[in-house]
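All protein chains but one are shown at their positions in the complex.
The block that comes next holds chain A.
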Amino acid sequence: MQPLLKVEGLKKSFGGVAALRDGRFELAGGSVHALCGGNGAGKSTFLSILMGIHKRDGGTILHRGKPVEFSSPAEALHSGIAIIEQELSPVPHMTVAENIYLGREPSARFGGIDFKTMNRNAQALLDRLEFSISAREYMMNLSVAQMQLVEIAKALSHEADVIFMDEPTSAIGEKEAQHLFSAIERLKAEGKGIVYVSHRLSEIFQIADSYTVFRDGGFVGAGKLAGIDRPGLIRMIVGRELGEEYIKTNTPTEIAGLEVSGLSAPGKIEDISFTARKGEIFGIYGLMGSGRTEIFNCLFGMDRPSSGEIRLDGQAVSIRQPSDAMAEGIAFVTEDRKVTGLNLTDSVRNNICLASLPEMSPAFVMQKSQEQAASADMIARFSIKAARDTMPVSGLSGGNQQKVVLGKWFLRQPRLLLLDEPTRGVDVGAKREIYRIICDFAASGGTVVMISSEIDEILGMSDRILVMRQGRSAGIHDRQETDAQSLVHLST
């Protein structure tokens, strides 16, 4: 039988960096196909090319045997390829029917909209799919899971036969997920092809028939899920053995640096306790939305915990806002440097000095010479590659931008370093340098807590690892006694 969708040799580079080197994929009608891979494996690039968001550099896409090329998501949808995105974007103040038929409302006389027909058609479609949703309900009154179902209905109203679902269960509960799976089963029975993208392996084994694995922008393998077991799939996703990439030079002491006990924030984290020792790199692993960043937000005063105690070097501290945390010697390298780490419109120097201005210039007027010296010091220490430190930080590469963020915090000489995805979007060379900086800090007696969703990194760098699952701790493990398989298993 001819495959519904066949992709070969798909290539895409961004600014000289290959995001996708060899994307291969084959989808059969009436099946659910899991697309697997770690962060940066090239999945999102693959999806965005298929949806016409990015233009490919090379390769072929055959839809029902015909080569296709889309220049916008609308074109892709028109030809029958739909995507249910991770972040849904409905029009909240319109009804379900209006959302489904947005942009192609049936017209009545005098150029008006024939609401009656539209509502009837939408309801018929929803009923056929056995979604118990009213077509006249306002979108904003629906749950996230119901909105997903509406998106599916919308895709089918376009007569899509290929439906991509990108992390559809990341924002919905277990019961709703089972609901979604039965909807997927019905689509499958209708002969549609569903591409299921998820980090949650248990779901993949529950719902999918076959799999394709990407790693580092390339195709690794594909096959029937019946022919592989969970550890086998994880091995394919994780790939290489952990080699020389991580060189640890720190040795944990027995002195507690940070003690957290019973930390809770309603709806975010529940009863988190751990102790990170001086000289230790303490890792936190978990999926997005598992509550890992929320722990840092509570520690740094961005969020108020409802209960729990935080001790630094044995002393209980009370942190109500970021400046309290900073006064206690806590530094926080946030998850997304562009959103929360840097002022992109400002210079390298001003960004490095931003968190230290009160110390550097106790009076109202700034001490320019001090800033100059501090910035030169950090640039040399972290070998930040910038033509001059008065240039805008937006002109630097990702790795150098990240080092500016690190410089900003190291300037404060912290005793506790909170790192949230410290190497996201950073190339291999800069990664090593950042690892070296982290290790040096720990080796000199600092306490490090590091969040990462990159399993190699968490295993390679941490001394012990706390696994987060749905806002709760799923145990703390020694690096010697755990491996990728069990971490992934615990986190899902």
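Simple rule for what comes next: contacts are C-beta pairs under 8 Å (C-beta built on N, C-alpha and C of every residue); 3 or more make two chains touch, one makes a residue touch a chain; residues count from 1.
Methods note: contacts and distances are computed from a predicted model.
Matching "Nickel transporter", "Putative xylitol transport system permease protein", "Pyridoxal 5'-phosphate synthase subunit PdxS" or "Hydrogenase expression/formation protein HypE" against the UniProt entry of the left-out chain gives the name "Putative xylitol transport system permease protein".
From the set A:Ala355, A:Ala386 or A:Leu487, the residue in touch with the chain omitted from the display is A:Ala355, counting the whole complex.
Only one of A:Asp57, A:Glu309 or A:Asp346 touches the chain withheld from this view, namely A:Asp346.
Checked against the hidden chain, the listed residues A:Lys66, A:His93, A:Arg109 or A:Arg388 yield one contact partner: A:Arg388. Taking the whole complex into account, chain A touches the unshown chain at residues 300, 302, 321-323, 325-326, 332, 334, 339-347, 350, 354-355, 357-358, 361, 364-366, 388, 390, 408.
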